[in-house]
Each structure stands twice: as structure tokens, then as C-alpha cells.
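Of the protein chains in this complex, one is absent; all others appear in place.
Then we have chain A:
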Amino acid sequence: MGYENDFPMQQIVDKDGYFVREDYKNKITRDLVLTFYRHLIRVRAFDRKAKNLQRQGRIGTYAMFEGQEAAQVGSAMALKENDWMFPTYRDHAASITFGHSLPTIFAFWKGRVEGGVPPKGKQIVPPSVPIATQLPLAAGAAMAEKYKGTSNAVICYFGDGATSEGDFHEGMNFASVFKAPVVFFNQNNSYAISVPIEKQMNSKTIAQKSVAYAMPGIRIDGNDIFIVYFETLNALERARNGHGPTLIEAVTWRYGAHTTADDPTKYRNQEESEKRREFDPITRLEKFMKNYGYWDEEWVEQETKLIDEEINQAVVDMESMPNPNVSDLFDHIFAEPTWTIKEQKDAYLTHLRGEA
């Protein structure tokens, strides 16, 4: 029964910031470490800003990712320019790292359809809101890359709860059958809103679900950005070389509520949740940097300042977007609007002009 024994959790750097895998020492450069760090503090600052904007009523409901930064940043950093990303509503750290624009993501939560538009030249699909529906899409996008003969790959994010949906299994099976170049990147934060993973599934790991689809699976410490980065890189490499999909389970934690509309004290002890900061991905990297001589106080201060400015500017940009365009309601349903939509648009604009 115990397939979980086949999937022990992998780490490169432990919570105290020390190598547990000495063999990785020579793969790590100063540039890589600083880039990890910069992305991590940047996305955390973004997330906290978004949460505050929601509190002030400047954006709508928002889904925080604090605690999950290493899983998202490390995996996104492993991508190449022309790869595809299928994120969920909680994966802005991944999409930002991959090059999404900050004002666009704020706009998504401000109820603006412009929030779904990918940055120029980047394949970032709008965040999937209906759980697990993105897995078959990701399999298909990967099948298309394979058909076209490129070496591009696809990464698809989803949570622990998502593995209960049929679409999870169907997407995994398609990718497996067609050897599609896709990495299924699971963030196991142990909760689907209020439902803890023990009630979500009887299997002890998510990685073991790869067995059923005869694809490689691995369980990693999602708060260790090193293992996240290197294992995603491996999986992408396999995908690019025609060896098909991989399932990665990154074990992580969200400290806060499911979204700003959720009250986590209904279903768990938030003091216990805060204790998880002992495993915090950013603190861990800081310790690592101090342990191994990468820490430079001045550089950190300077980067923090630059990031604050960038995020404040993003808020300004989001808030100075032109008012939403009523025509957008009607103009993007079809390439050519049907007669019903044309008539409805005319009637509505006439109404708005007060001429009805």
C-alpha cells in the first residue's frame, strides 16, 4: 500500500540554510543565489501590497500566496523564454517571475478583464479560476509544441485540492499517453480552502499519483528554492527531449487565509500556522546567504528600495488605467460579433447616452 515510501521529500538546503546535498555546491553561482533572493522579496512585497489594497477597498477579493514563494519563483525561473505557463489564481509569484506585468495582475483583482492579457511575447495563460481545468489545456498546449517540433515546454500549476477533480486525472493521462512536454507542478499547501489534505485524499503524497500514469514523480520541499529550481529544470529538460510529462509535488504552506474573503480561524489554528515561519522560504535563503558568504546588507537594502518603488509605481499604473471600456463587454466574444450581440451593443450604448 505504502507508495508514499517511494516518494521521500527531497531537499538541497535545510531550514537552517545549510546544504544537505553537498553535490549541488558547485552548481550554485552567486548570480543564481542573488536572483533567487531578489525574486522572492519582490513577489512577497507584491503579495503584501495586494492584500493591503484589498483591505483599503482599492481592489476586490485577493488570494494571497505568502509562504509559497519559493515553490513559485524557483519553478518559474527554470523556464525558458518561449515556454508556456498555466497558473491558478494563487500563482502570481510564478507569473511575475516569468515576466508578467505587476499592474496587469493588480488589474485582474480589480475586476478588469485586461488582467488576463499576457505580456507581449510571453505565453502566460490567464489564472485558472475553475479548479484543475487548466491541466488538460496544458497537456494540449504541450502536444501542440510537440507536433510543431519545437523544444518548448509547458508548466502547469495546481493545488492539492485540484487533484480530486476529474480534469486533473484526464490531463495527466493525456500528457502521459501522448508524451507531452509538460511539467505538472503541484503546490501542496495542505488545504483546499478549509478542507485539510487528510480529508481530500487517502494517499499520503501527491507525487505517488504519478505512478498511475507511468510518469516520473517527485516530492520536494517547496520552501527550498534550490530543490524547486533544479528539479523543475530536470523535468523541463526531460520534456524538451521527448521524454514526456513529470509530476512535481512541492510541499509548502500558506500562512494566511485562502483569500481575503476567507476566515481561516473557522477551520485551523492560525497561531500554529504562524509557527510555520520557521520553515519560511525567504528566511531560509537569508540564512543560507549568511552561512555561505552571499549576504550583502547594502545590496539587500538597495534591492528592497528598488522593489518598493517598482510596486508603488505598479499601483499608480493600475489606478491610472483608463476607465473600463463598455465596448469590451461585447467586442471580444467572437472575431466578428453576431447580429444579436451587435443589436444588444447598439441598444445598450443608446441607453447609456440616454437616448432610449
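Convention: a residue touches a chain if its C-beta (ideal position, glycine included) is under 8 Å from a C-beta of that chain, and two chains touch if they have at least 3 such contacts; residues count from 1.
In this section, contacts and distances are computed from a predicted model.
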Fill in the blank from the handout: Name check vs UniProt for the chain missing from the figure, options "Putative ABC transport system permease protein", "Carbohydrate ABC transporter ATP-binding protein (CUT1 family)", "Pyruvate dehydrogenase E1 component beta subunit" or "Sarcosine oxidase subunit delta", returns "Pyruvate dehydrogenase E1 component beta subunit"
Handout entry: Touching residue (missing chain; options A:L34, A:L137 or A:M201)
Key = A:M201
Practice task
Spell out the interface residues on chain A facing the chain that's missing from view.
Solution key: 60-61, 89, 109-113, 115, 129-131, 161-162, 164-167, 192-195, 199-201, 261-262, 266-267, 324, 326, 328-330, 333, 338, 340-341, 344-345, 348, 351, 356
